[in-house]
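Shown here: the complex without one of its protein chains, the others still in place.
Chain IDs A and B follow the sequence of writing; residue 1 opens each chain.
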Amino acid sequence: MIPRRKKRLAMVLSLVVGVGIAMTFILLALSKNVDLFYTPSQMLEGEHKPQVGQRLRVGGMVVEGSVKRDANTLEVEFLVTDTGPTVKVLYQGILPDLFREGQGIVAQGVLQEGNVVKATEVLAKHDEEYMPPELAEAMKGIKHVNPNSNEAYTKPPSGGN
Amino acid sequence: MAFSSVTEFFAMGGYGFYVWLSYGVTAAALLALVWHGRMVRKQLHQAAQQQAQRQQRLARRQQQQQENR
Partner (left out) sequence: MWRWLHPYAKGEASYHLLGRWLPWLTASALLVLLIGIGWGLVFAPPDYQQGDSYRIIFIHVPSAMLSMGTYTGMAIAALVALVWQIRTAEWSIAAIAPVGAVLTFISLLTGAAWGKPMWGTWWEWDARMTSQLILLFLYLGVLALYHAFSDNRTGAKAASILALVGVVNIPIIHFSVYWWNSLHQGATITKFAKPSMPPEMYIPLFVCIFGFMLMTAAFITQRLRHEILRQELHRPWVQQLLVGAKVKEQ
């Protein structure tokens, strides 16, 4: 290669590498702020525990059998967990269509005494798996029911979801 | 086929609005890109024509100057 080109190549590549390294440091420094939500473990056992009264988002799995819904109002409560500790979420409003026991959710609200989050918004997370309904029922025993329909969660837990 | 009727197809299991919004905006954005490409082409034609006319004028003037001399 012509020395002039070699010099240009070195300059350009070092620019990219430099910016890459700078970005890495920035993102590492910001990593806690880039996280969209606390997991229950981070909330209860993590280094930066949130304060009571703080607005936050908590994300995790809805514990099986923990969803209790008032048949007449839109009030709902459920437990959220990740690997160990659980957090209770209170919410009043329309649940996203993907909401289901065992489903990942992100709730935004205010932390109250006793690991309770009074949520103003509940978002559903979904995994990267897709399959036809018949296959899902056969493989996982999951039959998805719209969480806002009347038959959802108002029956005793033994009836499944 | 996943749908038994045309109405059912357009309803998309209750998600019609979101599905057709997505497909509609995608089609619109792609058509805009096609349209913009055509515009660029048209502008290029105009620019080339202008340049050709300018050159013609220039050549004529030079010719006149030579004749006057």
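Quick note on the criterion: a contact is a pair of C-beta atoms (placed from the backbone, for glycine too) under 8 Å apart; a residue touches a chain by one contact, two chains touch by 3 or more.
Given the structure is predicted, the values throughout are model-derived calculations rather than measurements.
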{"item": "Chains in view that touch the one left out, judged over the entire complex", "value": "A, B"}
{"item": "Which of A:53, A:84 or A:132 contacts the chain that the document leaves out", "value": "A:132"}
{"item": "Contact footprint on chain B, counting only the chain that is left out", "value": "1-3, 9, 12-15, 18-19, 21-23, 25-26, 29-30, 32-33, 36-37, 40-41, 44-45, 47-49, 51-52, 55-56, 59"}
{"item": "Residues in chain A touching the chain absent from view", "value": "5, 8-9, 12, 15-16, 19-20, 23, 27, 31, 34-39, 59, 94-98, 100, 106, 121-133, 135-137, 142, 144"}
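Please note the rule applied: only the chains that are shown with their structure count from here on.
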{"item": "Chain A and chain B: spacing of chain centres that average the CA atoms, whole Å", "value": "43"}
